[in-house]
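Report on the structure given below.
What you see is the complex with one protein chain gone and the rest in place.
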Amino acid sequence: GCSTEQEGSAPQASAEDCLNADEAQAAYQSSWSSVAEAFELEDFQPTDEQVCQVDTATWKAEPKQGDSYRVAFAAQGPTNSWGVLSDEALRYHADELGVDVLYAAANGDATTQVDNIQQLASQNPDAMVVVPMGDGISGQVKAAVDQGIPVVLCSGVLPSSSGAVSTVTRQYDLLGSAYAEWIAKKLDGKGKVAILSGLAGVPTAEYQKAAAETTFEKYPDIEVVTTQYTEWSPTVAKTVAQNLIASYPDLDAIWSDSGYGALGVAQAYEEAGKPVPPITGDAINDFILATDGKDVQYALSTFPPEMSSTCLDTALGLVKGEPVLDKVYIDSPSFTDADGATYARKDCDGGLLVPSSAPEPLLTELKMCKA
Amino acid sequence: MTDAPTTTTTTTTSRLSRLSSVLAPMAGLATVLLLAAVTTPQLYTPEVMRLVLFQIGIIGIAALGQTLVLLTGGIDLSISGAIALTSVVLAVTTNGSDDRLVTALVLSVVAGLTVGLVNGALVVLRGVPPFVATFASFVLIQGVIIAWTGGAPSGRIPDGLSWLGSGRLFDVIPVPVLVFGVLAVVVGVVLERSTAGRRLYATGLNRDAARLSGVRTGLVIGSCYVASSLLGVVAGLVNASFTGYVDAALVRSLNLDSIAAAVIGGIALTGGRGRIGNTLIGVVLLAVLLTWLIQLGAGGGAQLIVSGAVIVLAVFMQGRRLRIPGTTAGKKGQQ
Amino acid sequence: MTVSQRTALGAREVTKSFPGVRALDNVSFACRPGRVHALLGENGAGKSTLVRILTGDQSPDTGTVVVDDVEVALGSPREALAHGVVPVYQELTVLPEMTVLDNVMLGQEVRRRRWLDSRRQLDVVREALERVSLGEVSPTTLAGDLSLANQQLVEIARAVVRRSPVLILDEPSAVLSGDKLEALHDVVRTIAASGTAVVYITHLLEEVHELADDVTILRDGAVVSTGPVAKYDTDRIVREMVGRQVEQVFPDPPDHGAAVMLRVSSLVPRGSDAAPVDLDVRAGEIVGLAGLVGSGRSRFLRTLAGARKRATGTVELDGDTVKASINATIDAGVVLVPEERKRDGLVLDLTVSDNTTLTSLGAVSTWGLLRTQREENAFAEERERLDIKTAGPRQLTRQLSGGNQQKIVIAKWLQVSPRVLLLDEPTRGVDIGAKNEIYRIIRELAAEGMAIVIASSELAEVVGLAHRVLVFRDGAVVGEVGRNTESSEKIMHLALGTAS
Partner (left out) sequence: MSAATVARPGPSLSSLVRGGGAVWVVVAVMVVWLSAVRGGGFWSTGNLAALLSGAVVLGLVALGQHIVVLTGGIDLSVGSMVTLTSLLTAVLINGYPIRTVPVVVAIVLIGALMGGINGSLVSIAGLPPFIVTLGMLYLVSGVALTVSPTPDGRVTSALTGFATSTFGPVPAPFLVLLASVVVIWALLTRTAWGRHVFAVGGDQHAARAVGIGTTSVLMRAYVVSGTLAGLAGVLLAARTAIGSPTAGTGLELSAITAVVIGGTSLLGGRGSLLGTMGGVALLSLITNSITLLQFPSTLTDLIRGLIIIAAVAVFVVKRKE
């Protein structure tokens, strides 16, 4: 094998193979249009994406052990409140359905997850749900699929080379560019913007940032004056924001990928006695509560952790031979400061992403909300 | 050969060598300040300088604890664990209300004491290398926090503490830097002027000789780990009250700033060498550097590259002093 | 036999300064093939510094090193070795965690192609060990498990394997006695006979006439005299070394009290399988401990002082039991001047004053804060009493000569007004002038009523100082010898196990 051709660059499945595409395509479009509507964006087009139905005959199977299905879950692990809820929502749903779960946590690390997937696959589960920690796990996902285990990607994407049967997620591109478009609208296409990304090198952060950068490039009069990392920590975000205030006193808006980032920024501006510029982020309860009754303009959306229960449904659908799409796009409410108050949950933990579609009993069980 | 003239030579040489030990970090500081003047002149505005001061406070408090441990010839990787643990204890026990603040403070101190005692016991009683002992307790602290909070900690820090993190004296000087200043003076006096400090230096320089002279070296070393963890608790209080929220990101990150600051300033890893002034300069250098890097708006990669280069460079400049003394085979005796 | 006029190894006008000290001052020196050249001088005269320069371990400020009549620049010991200059440094360089075999072959491994040739190595090591009288030691034992004396011999075995034209031995005999010392002398003689030039540094002046062909004497970093050994009797050597007349006389020790002050009953150090030791010492009494190297004196003293764990035994002071911990022992007033001064006795990088007050910090402080004035007064007092030669209280202890360092150790203990003073090899590596002063101090302290136990490998010293001498063999006391004319002989017999 010393071909000078690049491997795997051939285009994948062509349009003709695509089954039952229309309905699926509509679901995809709607996940974009709902954001466009919430943020009142006029020209917000989804990126090209083709959604098809999976040929379920390939994956239909009886439980390999006992009467109930065993689904392996390669999770992110409880490294933050998102991870906790993602884990627990899937388990809760599995309990409801009477499905066994084989669990492994990556603690946010792709390399660990490679080992996890291999080990889970070796336990020969009926299906596998993977919350991808980075493209690096593609090879191992492929190996699991080749081994005959249907793999559903959950809350993230992998290159098509991974061979994953279905992907259940909300799009990073969607969030990144929606926030950027909202800012552009607020600024009328003109002004100085700072980008506050999460953790350098981590796909979740980098893909959203890249989408934002692409969007801002469309507006010649919007200047991205600086790009900083908040490590998704309010402490770091506040420190960074204080620096921004000092060096760019005339900043017009701040693009942030996280509510924790936004929280730190809001605090820094308030302490400096300056109005908080329009800001974006994900909808953590803390941020909404903290800005309640204050004049802060924001646009928030979520990347809901409880979508993991949909991931489980999808995986079970595969093995039961039910119709399943190869890409399932999760929609989640997006909102701006106008509706913030209606989404705030005083009875819940600050780290909760609102509105949460997780079952209330689960939230109380996890002590995230009061009963 | 030991007549009058040598007296002056020895005192001047020792004064010179003391000066030279802070010369390298001073040069580093000057370099960074100079680079900043060219690249980001806004660093010299009062607002940004205040941010530098704040950074000094935040990094400095932990660096003081680190200095004590480094002087015993140890190292404390668990400081960032103590910092995280404090904020979690605060949030969980108070749930954001001021009513149980005192209980929470007491519990934080107890938590800090426990961490310090575990470290001290591992190092002193079991002879575990400090690097590994404190790393192990760092992992354990993470485990405790995650098991306790059922995953990611979150919650509010009581407002009654917010002055500690965000307050300013006369509207100018950030409270954290004041806290650091007071603690630095205390640690400085202990090191330079107290019997405890003398015992600490003796232990760090030659543990065997100190022990045989009646110094309770185990107690000295153990106390340093406890002090370090307690200073970690103070740093944790400042840190938590800075934003008012528990920072889940802190729990997982092994923050080496305190070590970097002490070592850049000229505290030797071999123990017994270095003064509070060294730490002070190291802290200032690091604080200026970090602020400058943010001002520069360089990406994550460039920030890391510059930090790494500065660490290596700072130590390179004081390299001669840190080299294993060429004529003594005494490495083993000192541990 | 005609003496070759070639300079196998030499120095030309070498000067070397350290901060505050001129260690070598324009030193010239030459050593001829096949001859043993004794290098003598007080502590701190610069002998070891000269060795380090001759072997490339340090570089001279000015001057040059000559090897085989050619001036060479030596950048490291490695280069010196390449020129055939083999040193045995004063500080042990045996690695305790490695086997004897690896230690001997270190840096001169026998290789076949790129790999170690274990069989050849073993042969070489066996032969070398045999030569230094360590034939019974297995090459696979860890060097750290050997006694200090045997470790020193391993080091010499390492040098023997090199078969180099120049061999430098810096105080090789300091930790040797009896058979081992004889073995060392034999090795040195054979090596010299085979044409090697040997530089030999020692404080044992008897050795000089037994071994040396030539003598060079250093004083304060300068060569004061050099020539064939025949021209030097012991008196002259001592006079040139210290620059004045010195006489070693041991007047009778002052009378001691009758009441037993320190009572040690059936003491056994942990990890020892020797018979228990009993010892009674009266106020003002000086008890000597004699024995061959490795006979267990140091171990006994360390255990008595609480620095080592006891297996069994009790220690009583004036009838009160002393607990078996170092701090309890110190608090009771029993203190130890340890054998390894630099490792156990002093914090070399603290100042002389800091070291002196380390044991009595409570007394020089109020509320835990040190009072500089009180510290300096305390030091000044001891400096006066013990005649410590130092630039001042702020001088680093490292910069002091060996004898003065030893005085600092004693000074630090005098600070706590001890009842019992345990001294382990108090004059090892101490020059003759300082030695006499230490003897004077010991006698004075005894006269003040202190009980003193002194372990020493120098027979004359124990016999001369002590009221009575206990002889150790294999960790146990095998006899007691009083103060009389035949005591030395009796002690030797007891120590060697040849007593009838």
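Every chain is named by a letter (A, B and C) in the order it is written, and numbering of its residues begins at 1.
Rule of thumb we're sticking to: a contact is a pair of C-beta atoms (placed from the backbone, for glycine too) under 8 Å apart; a residue touches a chain by one contact, two chains touch by 3 or more.
Everything quoted here is computed from the prediction, not taken from an experiment.
Peer 1: Among the chains present in the display, which ones are touched by the chain that isn't there?
Peer 2: Result for the missing chain's touching partners among shown chains: A, B, C.
Peer 1: Any idea which of A:46, A:78, A:176 or A:234 touches the chain not displayed?
Peer 2: Checking the options A:46, A:78, A:176 or A:234, the one contacting the hidden chain is A:78.
Peer 1: Under the stated touch rule, tell me which residues of chain B contact the chain that is not displayed.
Peer 2: 75, 118, 122, 126-129, 131-133, 135-137, 139-144, 146-147, 150-151, 254, 256, 259-260, 263, 268-270, 299-312, 315-316, 319-320, 322-324, 326-329, 331-332, 335
Peer 1: Which residue numbers on chain A touch the omitted chain?
Peer 2: 1-9, 75, 77-78, 87, 102-105, 107, 109-112, 114-116, 118-124, 134-140, 142-143, 159, 161, 200-203, 206-207, 210
Peer 1: In the full complex, which bits of chain C touch the chain not displayed? Write them out.
Peer 2: Where chain C meets the chain not shown: residues 55, 57, 76-78, 80-82, 87, 89, 91-98, 102, 105-109, 111, 114-116, 144, 158, 268, 270-273, 308, 311-312.
One rule holds in what follows: only the chains that are shown with their structure count from here on.
Peer 1: Based on which chains are in contact, what kind of graph results: line, ring, star, complete or other?
Peer 2: Its topology is that of a line.
Peer 1: Of the chains shown, whose Cα mean is nearest the mean of all protein Cα atoms?
Peer 2: Smallest offset from the overall C-alpha mean is found for B.
Peer 1: Could you tell me the distance, in whole angstrom, between the mean C-alpha positions of chain A and chain C?
Peer 2: 73
Peer 1: Measuring from the mean C-alpha position of chain A to the mean C-alpha position of chain B, what distance in angstrom results?
Peer 2: 37
Peer 1: With touch defined as at the start, can you tell me which chain B residues reach chain A in the complex?
Peer 2: It is residues 40, 42, 45, 47-48, 51, 54-55, 146, 150-152, 154-156, 166, 239, 242-245, 247-250, 252-253, 291, 294-295, 297, 299-301 of chain B that touch chain A.
Peer 1: Which residues, counting only chain A, touch chain B once they are in their complex?
Peer 2: On the chain A side, the touching residues are 78-84, 87, 107-108, 200-201, 225-229, 231-236, 238-240, 242-243, 245-247, 260, 263-264, 267, 271, 286, 349-351, 366-367.
Peer 1: Using the touch definition from the top, list the residues of chain C that touch chain B in their complex.
Peer 2: Listed in rising order, the residues of chain C that touch chain B are 19-22, 44, 52, 57-58, 89, 91-93, 220-221, 305, 307, 326-327, 330-331, 336, 338, 342-350, 354, 357-359, 361-362, 365, 368-370, 389-392, 394-396, 399, 412, 416.
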